[in-house]
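Only one protein chain is missing from this complex, and each of the others stays in its spot.
Note that the chains are named A, B and C in the order they appear, and that numbering of residues resets to 1 at the start of each chain.
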Amino acid sequence: MSTTSDDRSAGGIAAPAGDRGGILEVFKREPVALAAFTIVIFSMPLWIPVLGGYEGLATLIVIWGIFVLGFDILLGFTGYLSFGHAAFFGGAAYVTGFMYRDVSDNVIVAFVASQVGTLILAVVIGLLAMRRTGIYFSILTLAFAEMLFAAALSIFAPLTGGYDGMTRLQEPNLFGVKMDGLTIFYIAAAMLAIGYAMALRLRNSPFGVMLRAIKENPMRLEYTGINVWRYKMAAFIISAHYAGVAGFLMVTYEPYVATKFLHWSTSGEVVIMSVIGGVGTLVGPIIGAGFVLYFQNVVQAVIGEQWRLILGLVFVFVVAFLPGGFVDLARMVWKATGNRLRARRHNVPDMELTETKYGTEERLR
Amino acid sequence: MNDLFLTVLAGLQIGAIYAMLALGLTLIFGTLGVVNFAHGALYVIAIYAAVQVAINVDFTVALIVVPLFLFVVGVVFERGVIRFFYDRPHTDQILVTFGLAIVVEEVAKWLFGANNIPFPRPDWGDGVIIFYGPGAVIPPVPVFQEAPQLWLPFIDGFVTFDYWRIILIGVTIVAVSVLFYLLQFTRFGLIVRAGMRDSDMVQFLGINIARRFAMVVGLGAAIAGVAGLFGGPILGVTPDQGMKLLVPSFLVVVIGGMGSLAGAVLAAVIIGLSLAFTADNPDIQAVIIYLIAVVVLLFRPRGLLGRKGVFE
Amino acid sequence: MTMTKKGASRRSVLRGSAALAGTALVTPHFFVKNAWAQGECATVGNFPVEGPTVTFGFNVPMTGAYADEGADQLRALQLAQKHINEGGGILATLQPLALTGQGVLGKQVVHVTGDTQTNPDAARQSARRMIERDGVIMFCGGSSSATAVTRQYLAQEMGIVYMHGLTHANETTGVDRRRYGFRQFFNTHMTGLALGPILANEYGGDRAAFHLTADYNWGHSMSGSIKDATEAQGWNTVGNIATPLGATDYSQFLVSVLNSDADVLILNHYGNDMVNSVTQAVQFGMRDLQKNGRDVQIVVPLYSRLMARGAGDNVEGVFGTTNWNWTKDNPGALAFVSAFEEEYGFPPSQAAHTAYVQCILYANACEMAGTFYAPEVIRTLEGMTYSGDGYDSESLYRAEDHQSFHDILVVRGKAPSARTSEFDLLQIVDTVPRSVVEYPIDTFPGELGEYCPA
Partner (left out) sequence: MATGANGAAQDRDDILQVNGVSKRFGGLQALGDVNLTVARSSIHAIIGPNGAGKSTLLNVMIGLIEADEGEVVFDGTPLRGVSPHNIIQRGIARVFQTPQIFPGMTLLENVAIAGFSKRDGQFTVNPHQSLKRSEVMDEASAILRRVGLGGKVAEDAGHLSRGDKRRLELGVCLAAHPKLLLLDEPTAGMARHDTNKTIDLLKEIADTGVTKVVIEHDMHVVFSLAERITVLAQGRIIADGKPDEVRGDPKVREAYLGGEH
């Protein structure tokens, strides 16, 4: 898989050519990583049955892959841990469902509407939540998402179908082509590939450098003449849109909107997937998503009633002993087999409990 | 007036459970800097331990055994898990404790099933309490005649309330008082409070902070034990109780100010009352707790009583 | 090409690949499904069934609040599988009977399981896995209307028959009814029809009722049905508060009830909601209270023995309805209960009964139709009358909405002293005959959809 070649480039700009791998290396690799990624994803219907999976699982993994990829842009790059990303996933899902049920069965109409909805949500929540950092940011995003969840179940229940979710949707189609089976899989896979390419580009551009700088020292960045607020908002909105696209695809794939899409457990699942896979590595969270979904749908049937117990234990184990997730495991194996690699750990960024990272200077204010 | 009185009682009683869980959470957070998402799981262990002892032995025995047992669970939990995460990012702490919470829930389901286990209350706590006002005539029903009665000047006629819930409110007041006493007037409390302010400094002074840390988690767990003892007969005994209480009690901690004990109690009361007073309007009740959290965090980020400089 | 190894069961792969034949690099084109097609539809689900076995999907909650009901359903479904393959159980009593106790259409039944997690999304995903990967011809089970409805739509899309488990909302066979979904369980409307007269008879015709209602479709549906049924008897509904699904503390709502002048409390709750609300209502002294000169009464419209157990002594004397109870002594019930007890050592719940009957009814219909081809099986079930399924009289699967009509039991909680075992919690007050609860088809609007999946 492309894991090892890719996370190598996570350093963004490294030394100028010569020193240790460095810039040229990275840029030679970006298309390679992208090509490898695309091949692995697009061929999933061919290889996933070998592992006991099935076509629908491949589609699910791809959709959630988009979701966690966007989450990684916010958490892995910028260091903001959102506990409320379900708001965008579920919000877009509800808008999509609403379009299919009451307006049009055309996927393009639904796509546009869902993204407009996501944008509005992201701007409103971002404007408020982004004022805070660390755990306070997490709580604020959680609170907004839960408010949305509660509203969908109560005030908007006549529109959303309440706890039962939104049913009776028209069958989505693109000018007559039905969105089922491999059709929706390849559409979703293409979106994931595009999303991955964009994320790679972002990471390896000055924009990505700025986001990482926000994680490292937002005050220094501000006093280097950078509008930190706009970069933060941009990262938040971009990240939300990934979730929104995933939400749209979810409903297009399964013409049904579950209330769970808005629930905090969905936000929690994204965090779990990212951490298990390896935060900040882009591919890591996608692998994490694949693992969790594979476990929930395939291993579950093997284990039976206690599958959640086993999943919980696996999760505890990974957090405790593999702080960098599966990608770290791959890196360790890679190293153990004699490959020398620059050891840059992509650990979970610390979620500051402090309100700000600003140094002593800030206290004067 | 009767209406208002009963609603306030209901609010206080809802807040009581939150207060006890939030106290443990905020204590552990304040001292150890660890966000313990497994605190709900401690409550789950408490209710199952309590109901088993109450059914098979006696509730009075459970009264002593369960908090002690939870104290031990807490100490083991700190020594066995948490201490390996002091130097890890808070995200890791949250995730590993969250994972453990899932494990505890699933083990409880495995052992005892997903359905409720009826939790019989001891005779001394069963039945209703009667509040009556001037000139009230209490009907000659035996249950009412035997029930505890309290005269309150503002009650019109008489009203009944679940006696156990009044006991719960009382127990919470006692638990909070004992905790404040421990922290305010004992050497242990002095060190813990110093540790809440600056754990490095306390360590520097050569005080065995590790043992105290274990004690703190034990103490937090023991309060969860008390909450389970008195909350179990009301809220039921099911494996998902922990997860249901986790988010609200965590929000209570944040609203009160992370690490602030008084803040946790205050926030719990506010949340309890706001839930009780919005009971007739489910649309508002569903969002009220989050609305309060958002408003507080936006206008007073360190919470209602959070101290500046310590957690900021 | 592992995907097509199982060949026939890859309907959507084929359809998808046809759409993408020009673009996809590698597409499985080995099979053309139409070659096997029979009758009116091009392709129907996982038909035809190849090989010596046929796979049923047992799709029940294993985690979440209804896990215990799910576990009981799973036991019953495994028992049904055993009886289909080896004979026994209600095969001795069911009429008309085509099953021989040697599998279905000469094939042994095997099963796969999936966890619905009491969550509509997870339920749909696990059903999809059974259909796509495991090639099930039918799936069965479940313990909430939300999961039932969403899977019913999936069943219609995929052309796989879904035999419902426990789902009580009117919508399942009302506005959300589907050609590929069948419900043996009763619904809130039938509960109202059965319960109303008995409540009026027991408590008088001029009561004031207060509803606490779980805030979701089933809750509102239940509340509406009871309101209609009791008001038809002359009762007055003085209040209705929606309580959040999964609420644990009902004190703030019970305070409102105390403050009203209602003398009957109706708890439109199920599962742990019901356990908590009924327990806490008793804790607040509702059973000892008097209002308007009469004893205050509590009613739980939908009873479940498993749940009643969770509420302990608090259900004593509380009225409600149930789809079936293991204490019934007709031949079908006896056959099922004794087989279940022999296998597992304790009596089955109503959730187990409905799952068991559903599974056997499906297999029987296949045998009667002589094919697994879903449209034929559906037509066989539609309008079928049968007996020996655990009820005293004949039951019917109505063709127009796929709702089964049979006797309904009005029960009340037994006093602890009257119980003969820890499973003996409900006393049957009345067996309400099918004729009373069989409502006209135009009560609820809805379209079943086509026989061909879409």
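The rule is short, and it goes like this: contacts are C-beta pairs under 8 Å (C-beta built on N, C-alpha and C of every residue); 3 or more make two chains touch, one makes a residue touch a chain.
Note that the coordinates shown come from a computational prediction; the quantities given were computed from them, not determined experimentally.
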In the intact complex, which of the depicted chains does the undisplayed chain touch? A
Touching the hidden chain, out of A:Met210, A:Met250, A:Ile276 or A:Ala301, is A:Met210
The listed residue (A:Met166, A:Ala234 or A:Met250) that touches the chain absent from the view is A:Ala234
Residue by residue, what part of chain A touches the chain that was omitted? 11-17, 19-20, 22-24, 27, 198, 201-202, 204-207, 209-210, 212-213, 215-217, 219-228, 230-231, 234, 359-362, 364-365
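Definition applied: only the chains that are shown with their structure count from here on.
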Considering only which chains touch which, how would you classify the arrangement: line, ring, star, complete or other? complete
From the C-alpha centre of chain A to that of chain B, how far is it in Å? 35
Can you pull out the residues of chain B that are in contact with at least two other chains? 106, 282, 286
Residues of chain C engaged with two or more neighbouring chains: 63, 67, 71, 215, 242, 244
Name, in rising order, each residue of chain B that touches chain C in their complex. 2-3, 6-7, 9-11, 13-14, 17, 106, 109, 113-118, 120, 127-128, 139, 141, 143-144, 159-162, 164-165, 234-236, 238, 240-241, 244-245, 275-276, 279-280, 282, 285-286
For chain C, which residues count as touching chain A in their complex? 1-3, 5, 12-13, 15-17, 19-20, 23-27, 62-63, 67, 71, 112-115, 119-122, 124-126, 128-129, 132-133, 145-146, 149-150, 153-154, 157, 169, 171, 175-176, 215-217, 242, 244-245, 454
Counting only contacts in the complex, chain A reaches chain C at residues 42-43, 45-46, 49-50, 52-57, 60, 153-154, 157, 161-165, 167-168, 171, 177-178, 180-183, 185-186, 254-256, 258-261, 296-298, 300-301, 304-305, 307-308
